[in-house]
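Working notes for the structure below.
Left out: one protein chain. Kept in place: all the others.
Letters A and B mark the chains in the order given here, with residues in each chain numbered from 1 onward.
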Amino acid sequence: MNTRAAKPLILSLLVVAVLVFPLEVTSNYWLNLVNLSISFSIACLGLNIVLGYAGQLSLAQAAFWGVGAYTSALLTTRLGWPVWPCMLIAFIVAGLFGVCLGIPTLKLTGHYLAMTTIGFGIILQLILINAIWLTGGSDGITKIPSPWLGSLELKDPSTFFYVAAFSLLLLTWASIRLKDSRVGRAFLAVQGNEMAAETMGIDTTLYKIMAFALSAAYGGYGGALFAHSGSHYISPDTFSFDQSVVLLAMAVLGGNGSAIGAIVGATLLTLLPEVLRFLKDSYMMVYAAGIVAVMIFMPGGIAGLVKGLPFALRLRAWWNAGSAATQQVAVSVATRDGVGGRPIPAKVASGAGSNGTLLSVKDLAKHFGGLKAVDGVDMEVRRGEIQALIGPNGSGKTTILNMLSGLYVPTAGEISLEGTVITGRKPHIITAHGMARTFQNIRLFGELTVLNNVLIGQHCHSKAGLVPSVVQPPSQQGEETGMRKKALEMLEFVGLRGKEFAQANSLPYGQQRLLELARALASDPKILLLDEPAAGLNANETEVLIDLLFQIRDQGITILLVEHDMSLVMNVSDHITVLNFGKKIAEGAAEAIEKNQEVIDAYLGTEVGNA
Amino acid sequence: MDLSTNFQMLTAGLAMGSIYALVALGFVLIFNAVGVVNFAQGEFVMVPAFVAVWLMDMLKIPFPLTYVITVIFMGVFGIVFQRIAYYPLRNRTFLPVIIATIGVSIFLKNAAQMVFGAEPFLMHRPTPPDVLNLAGVFIDPQYIVIIVCTLALLAFQYFFFEKTSLGKKMQATAQDKDMARLLGIRVATMIAITFAYSSILGAAAGILVGPIFYVTKEMGGMLGLKAFCSTIIGGFGSVPGAILGGIFLGVIEVFAAFYISSGYRDAFAFIMLILVLLFRPQGFFGEKIAEKA
Partner (left out) sequence: MLKVQGIETWYGAIQALKGVSLEVKQGEIVALLGANGAGKSTTIKTITGMLKPAKGTIEFQGQKITGRDVEDIAEAGIACVPEGRHIFPGLSVIDNLMLGATPRKNPSRADLDRDLERVFHLFPILQEFRDRLGWQLSGGQQQMLAIGRGLMSAAKLLLLDEPSLGLAPVLVQEVFKVIKEINKAGTTILLVEQNARMALLIANRGYVLETGKMSLTDTAANLLANEDMKAHYLGAHAHVKEARQRRLNERPSA
């Protein structure tokens, strides 16, 4: 059976399971618990998006759950509106609160981020308690109505179950679709390596806010479900920091990044207290000790554990092999030593035949406090050449690269690419203008597949936004297919074809460097900035790299590289610029540079004073 | 409002601020030594409070001896905590560590409940329960005890860190662990001592604040979070920052609760936190010293 048929089959099975479930399980007690665990599951799915996908820790999820619950409860009890639209409004309102949390936390990471989300959650809870005129304060809200389906009031846990379960199916489907789409990949990139994501053309600000908004919206909807079921009563006590911790524990137990994991984690931790009732008082201690143990021994959660099992690996391989994208791409021409083959899609047109300056740097400077890392450097990179930027340790080479790619804002000076001034602009915008880079310490998205890494490289030249990424209309699918085709061509070019589905950090070092190159090339750059591309490569690998660089140049892409491996530099460069102490001390062709006394002195050192 | 009310509130604020400062110090010392934020720091206050109550109420041990035993107990507790909770996680990224220390916090809270039951306890006061009347200002003598004891503890700490060779080694370990090792400083021992001392700070806080609040399993929770806010407000990683941040927060809280709203009392710490992070993320006493060339 191929994967195409599998998806509808699985879906039908799930639908049947949902329809049949309340007929099999008839105890109201257990059905209420199941409904509760679904409500938690949806909140955890939200947490999975912001934490599992985008890597932003949120300890405020219970507060959003509460915002959703209160929004829907208030609209239905105070204004008498019907339940269905109110649940939808709860989704949206919670999402807006999520935006409010996303904005101040943009520059925060680690424990600063954690504390801010905690604070946000606590403040929200205090508002729920104190704004008595709005929320009724600690008394809570009672007699929250049930939704109606036509003339049927969905009051029983068994009938409400359908609402909950189908909502869960829908939201899970959306989460899973999201992960393997342009937006999902952007989230994963932000988590994997934020700096690399920016330089790959991803507006990390936008995506972080989007992640918070989505996760809050999910949480809000889960809260609305909670409000309209069970005891039909909510009070502020439920939406506490402790509850956010429980939700976080559920998400982490299930496995960070896995939608199914989130559901498993939420269900387990909701139903477990029932099963472990005999433990009575010590239940919480066992639960807490369990959390610590999972963190120590199973940081990938249940999903992490399952993913490593042989049957799961086989399943994944079968799924990947049958996936639509791979089948649609023709196998390319055989390669020579794994290098070369299908050429990069022509970017040559605009530059063909025309020489002239592509990148122009005037009087560039970067001061860190009193330290003048770069002190007034002029440079020009001509279209279609390979230029090397060299100099001893601390001469300012990497600082210049960082200014060119937008990671540092220059203290002074101007940078223009093909006539457009790009000084001080954000990295993702510079990438969109046609400058791509690799990093000295490889900054791959290590946990992602090789293919996904290269797909992310194409982010700035693709379009699919949030809704198309989930719904996946034909236009989006067409875009995805095109992107995959191109990605495979890139991998072919650097010699990594056949490794598409390997995890990026499982590749040997040399191949990781090649992958980084493929990823940068995927963004269709006019100029490629390479930061020590040969670092850590052995002699063979360096040879392969040199060949690739020439082929890239032959395709019309200009290269600027920073490098310590002088044999590579001498071999490859059309033009060399030498820096020392933040200033340019020489430039020219290789033969001239190696004879230049100032350059020799810079590298070997000068005899200061007398011998 | 009249001067005497303000002065009363100031005293209360300084007292609470002293407690925040002690707990904040505990946070910062551990963080500087091992780079971990200990979300169970609040429980370092709750546990000794319960121990003290048990010793005084159940075993009827006189309070001076109780205090000594509690302090020693927490010293050992700190070392055990480091071994069991921190050590296995020392190479993990920050997310597992945060969740694990939160897990330890929950564990300790519920262990306390299991041993002592859910009823809140009242800790014996070492000071008389009557409020003092100093020239028309009414002050709870326990507040004065808290402020004085905290000052004494800080003085001792200053002396220890600045004037003894062991203290210097601990500072060195916190500032540059690898360099300390190259000098032959036994870094593992320094870390154990840091955890022990941090717990002792918690013991002091627990003993001092226990008589004012009810001793419950929840007493450490909000205290720990607010103390963490103080460290960020004062400048994360800075010892004077933690102390001044704590005192500042204590005072602000009391006045804000009185003049603005008492229902939102707990919110002010977090509002200040968010404001500081937005406008002056390095806190008031920034990371100047920590900036290496």
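Following the convention adopted for this analysis, a residue touches a chain if its C-beta (ideal position, glycine included) is under 8 Å from a C-beta of that chain, and two chains touch if they have at least 3 such contacts.
Please read all numbers here as calculations on a predicted model, not as lab measurements.
Within the complete assembly, A:564 is the residue of A:307, A:485 or A:564 that touches the hidden chain.
Even with one chain removed from view, chain A keeps its contact list with that chain: residues 384-386, 392-394, 508-509, 532, 535-536, 546, 550, 553-554, 564-571, 574, 590, 594, 599-600, 603-609, 611. Annotation for chain B: contacts to the undisplayed chain at residues 165, 168-169, 171-172, 175-176, 178-179, 181-187, 288-293.
Going forward, only the chains that are shown with their structure count from here on.
Between the CA-based centres of chain A and chain B the separation comes to 37 Å, rounded to the whole angstrom. Residues 37, 85, 88-89, 92, 94-100, 102-107, 109-111, 113-114, 221, 225, 228-229, 232, 236, 261, 263-264, 266-267, 269-271, 273-274, 277-278, 281 of chain B are the ones that touch chain A when the two sit in their complex. Put simply, chain A touches chain B in their complex at residues 57, 104, 107-108, 110-112, 114-116, 118-120, 122-123, 126, 129-130, 241, 245, 248-249, 252, 256, 281-282, 284-285, 287-292, 295-296, 299.
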